[in-house]
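Sharing a structure below in structure tokens format, with a few things to ask.
Of the protein chains in this complex, one is absent; all others appear in place.
Now for chain A:
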Amino acid sequence: MNNFLLLPIIIPFFFAMILMFGQKNLKYQRITTILGLIISIICAFALLFNVKENGPQTLTLGSWPAPFGITMVSDMLSALLVLTTLVIAFFIVWYGFGSIGKERERFFYYPGVMFILTGVNGAFTTGDIFNMFVFFEVLLMASYLLIVLGGEKSQLRESIKYILVNVISSALFVITVAYLYSVVGTLNMADISVKIAEINQPGIVTVIAVLFLLVFGMKAAIFPLYFWLPNAYAAPPIPVLALFGALLTKVGVYAIMRTYTLFFTHDLAFTHELLLVLAILTIIAGSIGALAHFDVKQIIIYNIVIAVGVILFGVAQMNEAALEGAVFYLVHDMIIKAALFMLIGIVIYITGTTNLRQMGGLMKNYPALGWFYLIAALGLAGVPPLSGFIGKLLIIQGGFEAGNTWSSIFILASSLVVLLSVIRIFIYAFWGEQGQVSNNINKTTYNIMFYPTVLLVFISILYGVGTEFVVPFIDDAAKLLSDPSIYTDAVLKGGN
């Protein structure tokens, strides 16, 4: 009996329910949300160490035997992602106290955040492909609420596109699961993996693999399917944008990672080659966008696309070094993207504009903000002591091992573009002549926004400097990804 692994899903869910009462009482809403997040973070921590000690934790709901009930599996990868998700959400909610606005807080903003966490954590933890679809819908429904909440014109326009794209990709998800079910006759992910290995991945399964890439690629914004992301993410206010940027695309990346390392491992020459090409095209598309824009939000949003490409490049190599790098980079990217969005949110709050050309000279009055931005920017690009370094290093090492020399060098070069795009914000906004400054800057609001951001940047620094402490955890995750039998044994033969 191991219900413990469900707690990071159930606790946010429970708090979302009790937050539906007392809609207008801001004090109650804020305190309850923070309390719920702290309890879930503690549980996620305990879960992480439990998984480290005892291997993957599995639980089949309702006392049914494994392939017949819904199995929840908490292996190292999902435990790490669940913890990261909750920690990021804690800081974003704190940050939101200053910037989200009372009107939104009174209209189910906090239940929305808690439901999104339920969905994200559920999608990370589930061991059943249809259950994953359901958790995708949970997080998407909550994200529909958060993207449209406030009802500004641009939000309404973009939410229509966002919902349309996601409804189509969800329908495609159902169709793909139906195909897969008709071929293998099971929905349990471990069981699917075993069945596909038994029939040795005929052509139809490869087609299903590509369909899954299409579905999850639409959620994760890979190359031809990222068109909806830049405008949709620019519409909602900064805390919501940070939440989306840090979590939502990463769920799609996780799903690709999971399906491509667990199910479709018998025709690497086709599926993983395709993934590799798409990953590189994604990086190119993201780089062009990140360099072309003079809008701070857009620059960071296109950096999400680049990071998705880099992580998927790691997944496409299918060797332990690259997978370890991909996991490293995934966690790093979630933290650093949240931190960067929060930082540029402060910049936008101070200057009152998102246009780089109108900013300037913030260094004089906000030196701390400037230096923290610089650290986060260098961390994103992967400068050695900081968090982005080790992940990219391992990905490239894996690339060389797999014989993809030129594409690995290309990934290395793309770091320069990333660095250029974020340093441009630093140069334009913090150096030079004094630019536009908003005339109603409230010191308390600034502080409420500043402290969580700084703490998150500190966490990213610790993640980079303390790589030694993180490596054993990531190592376990990479082992599990490169050897699906650990996962299937844990589920089907009762690993714990």
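Here is the rule we use: contacts are C-beta pairs under 8 Å (C-beta built on N, C-alpha and C of every residue); 3 or more make two chains touch, one makes a residue touch a chain; residues count from 1.
In this text, contacts and distances are computed from a predicted model.
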Have a look at "Multisubunit sodium/proton antiporter MrpB subunit", "Cytochrome D ubiquinol oxidase subunit II", "Hydrogensulfite reductase beta subunit" or "Carbon-monoxide dehydrogenase small subunit" and point out the UniProt protein name belonging to the hidden chain. "Multisubunit sodium/proton antiporter MrpB subunit"
Which of these, A:18, A:38, A:427 or A:441, touches the one chain of the complex that we don't see? A:18
Among A:60, A:143, A:287 or A:453, single out the residue that touches the unshown chain. A:60
Mind pulling the chain A residues that touch the left-out chain? 1-3, 6, 10, 13-14, 17-18, 20-21, 23, 59-63
